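Below: the structure, in structure tokens.
The complex appears here without one of its protein chains, the remainder shown in place.
Take a look at chain A:
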Amino acid sequence: MNRGLDLVLRRTAVALITIFCAISLNFLLFRVVPGDAVSNLARVPNSTVAQQQALRHEFGLDRSIGVQYVAYLRELAHGNLGRSFANGQPVSKNLGEALGNTLPMVLLGTVVAILAGIATGVLGAVRRGTRTDRALTVSSLTVYALPAQWVGLLLLFLLGGVFPSGGRVDEFLIEPSPWQHTVDVLWHMTLPSLVVGLTLFGQYALLTRTAMLETLAEDYVLTARAKGLSTLRIVRHHALRNAMLPISTLIALSLGSVVGGVVLIETVFSWPGIGRAIYSAVTSRDYPMLQGAFLVLTVVVVVCNYVSDLIYLRLDPRITV
């Protein structure tokens, strides 16, 4: 127990330090690019030098970088990420909404991919060398090799008539009940979630198969077979339990990258999530939104790694640091 607590505290500290570094980098990144916010402002064309100076003063951009950094941290601590140039709303509110739309969509796809991927990989490994195994491996490889946006377009083409092809809700639904609303959102979520799921499924299935082949060849699986345990029990309690070590790491790491990769998927399906927020922030040079979105993505990746560490710790009693 003590060992566990000690390790959790350590990992938490590391995660917090990483987030702090990310915040600082995020601050620096946007200061070291040539030109500052004011000179980049396409919105004030023909502004005089004096007007620009006034703006700089108003935004505090004429103060030293250290003072700005402290101010930035102070505002951040209060949840203030600035206001979006595009719609004048607080960035935190925009991002909160976008993340609230992205996370369920990504999670749904990921959970499906995890379940299907592990089941496929386990089946392939248990039936190693058979036609079933070959068919599963080829399908996993194919899905793995396809680019996400291409899968998205293909699904749109094939299933666009069955499922809604874009957006998050049916705008023409008048005063839906909470139940109707949920069903509507899930219905719209199906295709983008499916794309997320498909892009993850291939790598989960392939890795599970490899990891399972390795653990199935271990001595303790031979022992388990000699003990007369059922195949299901051998797979679940012996082989898969050990194979989950590399699998859980991959899942957590891929989650971080998926949240970044949703830019393409959300653009294809007009899903109002963080990916599309980034896309429109870039096209409209919405600099506060962009900075906020980067911060959120970095934190998501760090949190995913942190969770992966905790899971690993829980799965593998041998870890000591």
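Here is the rule we go by: a residue touches a chain if its C-beta (ideal position, glycine included) is under 8 Å from a C-beta of that chain, and two chains touch if they have at least 3 such contacts; residues count from 1.
We adopt the following convention: contacts and distances are computed from a predicted model.
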The complex's invisible chain, by UniProt name, from "STAS domain-containing protein", "ABC transporter ATP-binding protein", "PadR family transcriptional regulator" or "Peroxidase": "ABC transporter ATP-binding protein"
From A:Asn26, A:Ser92 or A:Asn242, residue that would touch the chain that is not displayed: A:Asn242
Chain A, residues in touch with the chain not shown (by the definition above): 128-129, 218-220, 222-229, 233, 237-238, 241-242, 245, 315-318
